[in-house]
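Let me begin by handing over the structure; questions about it come next.
Of the protein chains in this complex, all but one are displayed in their positions.
== subunit A ==
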Amino acid sequence: MENRATSEWATELLRPDKKQRRLELQGRLMTLVSAWVIILTLFSLLYFIASKGISTFLFDGVSLSQFFSSEWDPAGTPPSFGALTFILGSFMVTVLAAVISAPLGIGAAIYMTEIAPSWGKKILQPVIELLVGIPSVVYGFVGLTVIVPFLRDVTGGPGFSLLAGVLVLSVMILPTITSIAVDTLQSIPRSMREASYALGATRWQTISRILVRTSLPGLMTGVVLGMARAFGEALAVQMVIGNTDNLPTSLVQPISTLTSVITLNMGNTVPGTVYNDALWSMALILLLMTLFFIVLIRWMTRRGEGR
């Protein structure tokens, strides 16, 4: 009698516990599955793009030196698939956009954190956030209707040009650079600024000799992230750079980038042909460049922490 009562009491206590444990396990499992989905997605993406991208070299008999030559003649006999022109185009657009955008972005960040912290930040912060949100096709459209005709009038060329691409991209990557620079500058302790002012340094001396130097790895991280964005940007660039297969020799000449060639031709080539595979190889280059940028950023952040 007494025994039975005890066991009933015990099961009463145990039952919600069991249910509880199941719930606990389910919850844990659900979150674990989501985490696995992310990892599996990345690895399948790497696998698919890489396997398509290397078939140009493994099965189509295009050698690496051919692919990295500047002879692009997919319709010729024999056809040649040298992508150097587009690779150079991508690099030039990226580097030049960073050259324009880095000083502006870092300057804006310094303005926001050091010079007009109260109201300047209140206006600039939402401005930067909005710039991030504007879709890239809208940047492309504005470039097409404002920058291209303007360049056409000024230079007398076609207007569609390396320079047009650079201008559009430099505005697009500006918010990336600025917001990271702001974060970096804000993380510098106040005491450093105060020490500098106490020694009689002016604000500019403090900014240029203390703040910028201390936060250099962080600032560079922002610039590299901006470059990564510029290198992979497809539609806005494709709309304004003209898409010819010339080697980029002058700023006002139309050129092509990896992304613009892929965008324009992927749909018009037959899967399995050498031409199509060559486009996948270009996508693989984009992927590898992204990985390179990430490694670079990690290296710089580690250096920043090491100081």
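One rule holds for everything that comes next: contacts are C-beta pairs under 8 Å (C-beta built on N, C-alpha and C of every residue); 3 or more make two chains touch, one makes a residue touch a chain; residues count from 1.
Please note the rule applied: contacts and distances are computed from a predicted model.
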Among "Phosphate transport system permease protein PstA", "Electron transfer flavoprotein subunit alpha/FixB family protein", "Carboxyltransferase domain-containing protein" or "5-oxoprolinase subunit PxpB", go ahead and choose the protein name stored in UniProt for the chain not displayed.
"Phosphate transport system permease protein PstA"
Looking beyond the chains shown, say which of A:Ile54, A:Leu88, A:Leu124 or A:Leu216 touches the absent one.
A:Leu124
Touch as defined at the start, partner being the missing chain; which of A:Val62, A:Ala97, A:Leu144 or A:Val223 qualifies?
A:Leu144
Touching the absent chain: which residues on subunit A qualify?
20, 23-24, 26-28, 30-35, 37-39, 41-45, 48-49, 52, 103-104, 107-108, 110-112, 115-116, 120, 123-124, 126-131, 133-138, 140-142, 144-146, 171, 174, 178, 201-205, 207-208, 225, 228-229, 231-235, 238-239, 259, 262-264, 266-267, 271, 280, 283, 286-287, 290-291, 293-294
